[in-house]
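A short write-up of the structure that comes next.
Every protein chain but one is kept in place in this view of the complex.
And then chain A:
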Amino acid sequence: MGIRFVLMVNKQGQTRLAQYYEYLNIEERRTLEGEIVRKCLARNEQQCSFVEHRNYKVVYRRYASLFFLVGVDNEENELAILEFIHLLVETMDRHFGNVCELDIMFHLEKAHFMLEEMVMNGCIVETSKANILSPIQLMDKAA
């Protein structure tokens, strides 16, 4: 069913956002995040953006201090997911202006709103930045 989870983790290994599209209990999440983060953070720029882990393939990308990790199954196109990460970052950039780790930490709800507009049930719903951001703008107006 495509995307299984989206994680944002800083280079100290602290989770900054976690969205799962299949249910895992907290213990399973902790283990999975620990294993994946250990594997991905140890890699360097010369290595590819894909890591095979258990029955997932993790597609990841690093932006400054923050890693974006997306777990997918065999039904996904790896490069498409890699660029989907970039689309997410660009969308956050458009909203926050030069997005950084702190923006995501202190505006966790907005990060979640954006992701929710982009992915639903593990499938990509929307790729237009304007459409993704419109509910947030609506909320900002209301506030």
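Following the convention adopted for this analysis, a contact is a pair of C-beta atoms (placed from the backbone, for glycine too) under 8 Å apart; a residue touches a chain by one contact, two chains touch by 3 or more; residues count from 1.
Going forward, contacts and distances are computed from a predicted model.
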Should one name the undisplayed chain from "C2H2-type domain-containing protein", "IBH1-like N-terminal domain-containing protein", "AP-2 complex subunit alpha" or "2Fe-2S ferredoxin-type domain-containing protein" using UniProt, the answer is "AP-2 complex subunit alpha"
Touching the missing chain, which residues of chain A? 1-2, 15, 17-21, 23, 26, 29-30, 33, 43, 46-52, 54-57, 73-75, 77-80, 82-84, 86-87, 102, 105-110, 112-113, 116, 120-121, 123-131, 134-135, 138-139, 142-143
